[in-house]
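All protein chains but one are shown in place.
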Amino acid sequence: MRYLPLTDTDRSAMLDVIGAPDVDALFVDVPPEAQLDGPIHGLPMHASEMAVEKHMRGLSKQNLAAADAPFFLGAGAYRHHVPASVDHIIQRGEFLTAYTPYQPEIAQGTLQMLFEFQSQVARLYGCAVANASMYDGSTACWEAVAMAGRVTKRSRAVLSGALHPHYTEVVKTMAKFTGDTIADARPSIQPKPDNSGLISRIDDETSCVVVQYPDILGRLSDLSEIAEAAHAKGALLIVVNTEPVALGAIKSPGEMGADIVVGEGQSIGVGLQFGGPYLGLFAVRDPKHVRQMPGRLCGETVDADGKRGFVLTLSTREQHIRREKATSNICTNSGLCALAFSVHMTLLGEKGLRQLAAENHRLACLAADKLAAVPGVSVLNDAFFNEFTILFDGDAREIVRELADDRILAGVSLGRLYPDVAEFKGGLLVAVTETTTEEDIETLCSALKEKLT
Amino acid sequence: MARYFTEEHEWIDVEGDTATVGITDYAQEQLGDIVFVELPDVGAMVDKGKDAAVVESVKAASDVYAPISGEVTEANPALEEDPALVNTSAEEEGWFFKLTIGDKSELEGLMDAKAYAAFVDEL
Partner (left out) sequence: MNAPNKSGWKPEMTADGGGYGPATHTGNRALMLDEALIFEIAGNDTTGVDLPEVNPAMPTRLGGLERKADIGLPGLSEPETVRHYTRLSRQNYAIDLGLFPLGSCTMKHNPRLNEKVARMPGFADLHPMAPNSTTQGALGVIYELAEWLKTLTGMPAVAMSPKAGAHGELCGILAIRAALEARGDARKVVLCPESAHGTNPATAAFAGYEVEDIPATPEGRVDLAALEARLGPDVAAVMITNPNTCGLFERDFRKIADAVHAAGGLVYCDGANFNAIVGRVRPGDLGVDAMHINLHKTFSTPHGGGGPGSGPVVFSDALAPFAPLPFVEKTADGFVLVEEETAREHHKQSFGRMTAFHGQMGMFTRALTYMLSHGADGLKQVSEDAVLNANYVLRSLEDVLYAPYANSGPCMHEALFGDKGFAEGMSTLDLAKGLIDEGFHPMTVYFPLVVHGAMLVEPTETESKAALDQFIGALRSVSERAIAGDESLKTAPHYAPMRRLDETLAARKPVLAWQDPAAD
């Protein structure tokens, strides 16, 4: 078997050294009734590389790849062009097959990369410190709520109605077990987010207010007034960002007063991957909150010769030391995705990120105008970055399914996100990125026009 | 002023109704380089034998217990800037917090310096 280097000669020689007659003798502690006689029934035997590749390729061909269709899906996962060198770099064996950098003398590659990554994320988010990643945006969102509880010693979290419903579900699921109260809501179908409605829900028991920016409908608003209102009641503002490219065009959450900023980093370097692995980002605006952060942190130091180097630090927050009193149980996080993000961000630089963001927004504005010109379609948003909501009289979810049969991936319907809500039936989220062509936009407009007449 | 010791390696200096608490030199030696001390808030009530503070080294975090019950009146401000004081001067400048004593009888059962030294020898 191509991945097993031992030969039968090796095995015999080793058994001699061990002093065992055969390998079964090494399993003597396993009760005989628990051991199987031979290979497990119901599974195939080993296969060649060629055979396995053929089987998997067959399965891959049963899917419609985003590159092969006009593509407008967003809702928390975005399709961007990842430069070719990113994938080559992450496949270097010294990155791909390395471990968590617990022995820093032989892990400076990973550690320096993490320090650069943390710095990039902190700056992008307008914060002082970012961690070395979490699983994804949704679990990072929950971890932020948990942290706000520790910092304020309160247990009531107020979630904006325009937070991604899957993120809301994750927070509500976890809160069932921690006893936190979650005050959530539904989004209002208005051109602007209902900030005053959100502010009115903040009280003296509130640990945090959680707002998505841009929100689930793609809307944008100034969060400073929410920050002030939260702080006035002793609560923290948590801002969730699911499209980091937006931050190349719009103000950072940190500069508007967010205390904790979390998000999904997938757009930069990681790719769609049918939902995972993704990249949770987590940052705090004020360094005084650092010891309450979950996840790994990489810090600068010097070695015995006085040379600058990097190490994992403040480890006493984490599970392997603090055990039941840890800030989180997280161990493995998303290191290789953090590398991909960091490489892509290094290639972009601020200049490239601003260009990328401008191009996304330009195409989105173009698409919005063209879609608004389709009879029966209106664009909801006053403001948006690269994703907006269109409304029409029809079942958007059904239309999306039908258009998929025509090989058009039209977007994520509000019905898909909020299946119970009849009023949302005619709503569709449309995401546009630098990978979208004007031809794609024309195709979508024509197809919708046809469905709606 | 009298100094007493617990089996959990805390020391307590008693002067009238107030006391000062810290960890012993033996304890700091076991921990290695101290990097952070989490002290109780002024005004907090601590209970004998229960968690009062946390002392962190690079790879360990240990709970420090209150040797007796009382109300915290002061937390050592020097430790925030310089946690290394606990290593260099655990039983003097590296004190953790002061408290007003709730019940003096709780001092019974605590060891004096000689008894603590003997206790440590057995470990």
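Just so it is clear, A and B label the chains in written order, and each chain counts residues from 1 on its own.
In this text, a residue touches a chain if its C-beta (ideal position, glycine included) is under 8 Å from a C-beta of that chain, and two chains touch if they have at least 3 such contacts.
Everything numeric here is computed off the predicted structure, so don't read it as measured data.
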| item | value |
| --- | --- |
| Identified contact with the non-displayed chain, of B:58, B:107 or B:120 | B:58 |
| Contact residue for the chain not shown (choose from A:185, A:290 or A:445) | A:290 |
| Touch list for subunit B against the chain that is not drawn | 8-10, 23, 27, 30-33, 35-36, 55-60, 62-65, 83-84 |
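Please note the rule applied: only the chains that are shown with their structure count from here on.
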| item | value |
| --- | --- |
| Touch list for subunit B against partner subunit A, complex | 35-36, 56-61 |
| Complex contact set, residues of subunit A against subunit B | 291, 315-316, 321-322, 325 |
